[in-house]
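Missing here: one protein chain of the complex. Every other protein chain is in place.
Right after this comes chain A.
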Amino acid sequence: MSEAQTPAGPPVVSLKKINIRYGNHHAVRDVSLDIARGEVVAMVGPSGAGKSTLLRAINMLETPSSGTLHVGDFTFSLDHRLSQKELLALRRSTGMVFQQFNLFPHMTVEKNISLPQMRVLGRSRAEADKVTARLLERVHLADKAKAYPARLSGGQQQRIAIARALALDPKVMLFDEPTSALDPELGLDVLEVMRELAADGMTMIVVTHEIAFAAEVADRVIVMADGEIIEQGPPDQVIRNPQLPRTQKFFRAILDRH
């Protein structure tokens, strides 16, 4: 899809030996992963594999116990606690889209997208609203600027959430099952926006059960199980011709469901 088939230049995201524990439960085990500029990575795997946990470690919504995390211009060793400043810098270079949208229900669509720009990037209201208008065009919801989120369909809310994250010019967009809370038809509009985003060269990591989307849009598919990456490669190889029996079983189960 993008020009990143042959990764060139330094990775935008680089994880080295990331470990995440919940008490005794070792949710992510020694995971290392490099993602190139413009690359679109689909992350799949059975429930409880640690996909969300790993994704949320990239902007430190989860705190790894060890490892090194590199995003954009920042590299952090996770053996010690990040300072507030480091944390904010890291989060400014990532955009995240949640399964449940998580728009701010007491703000209009426009304010949802403009306020973070003003607070986080220090843009003036006029500047922010201009960016917001452009992004609303981009997610095909230009007429909803003054609406409140509750008046929008789930698919529309999710596209607003994407615009809100994009407005901060992230280096990488993180998606955690962005269409799982939506009826299949409503999910289509969201997937279409994501497809356009990928075509525009955005670096994206997408946790998803939409295998068709992964096959079409992703440059690379990563399969996780039990806190580890067990298999990865181009979608043609991983989805159509998986190597491990465990991966074969996983894709067969998903395809059977459809």
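Quick note on the criterion: contacts are C-beta pairs under 8 Å (C-beta built on N, C-alpha and C of every residue); 3 or more make two chains touch, one makes a residue touch a chain; residues count from 1.
We adopt the following convention: contacts and distances are computed from a predicted model.
**Student:** Among "Anti-sigma F factor", "Amino acid ABC transporter membrane protein 2, PAAT family", "Acetolactate synthase" or "Nitrogen fixation NifU-like protein", go ahead and choose the protein name stored in UniProt for the chain not displayed.
**Tutor:** "Amino acid ABC transporter membrane protein 2, PAAT family"
**Student:** For the chain left out of this view, which of A:76, A:98, A:213 or A:251 touches it?
**Tutor:** The missing chain is touched by A:98.
**Student:** Touch as defined at the start, partner being the missing chain; which of A:115, A:163, A:194 or A:207 qualifies?
**Tutor:** A:115
**Student:** Spell out, residue by residue, where the missing chain touches chain A.
**Tutor:** 59, 61, 84, 88, 91-92, 94-96, 98, 100, 102-106, 115-116, 119-120, 161, 164-165, 168
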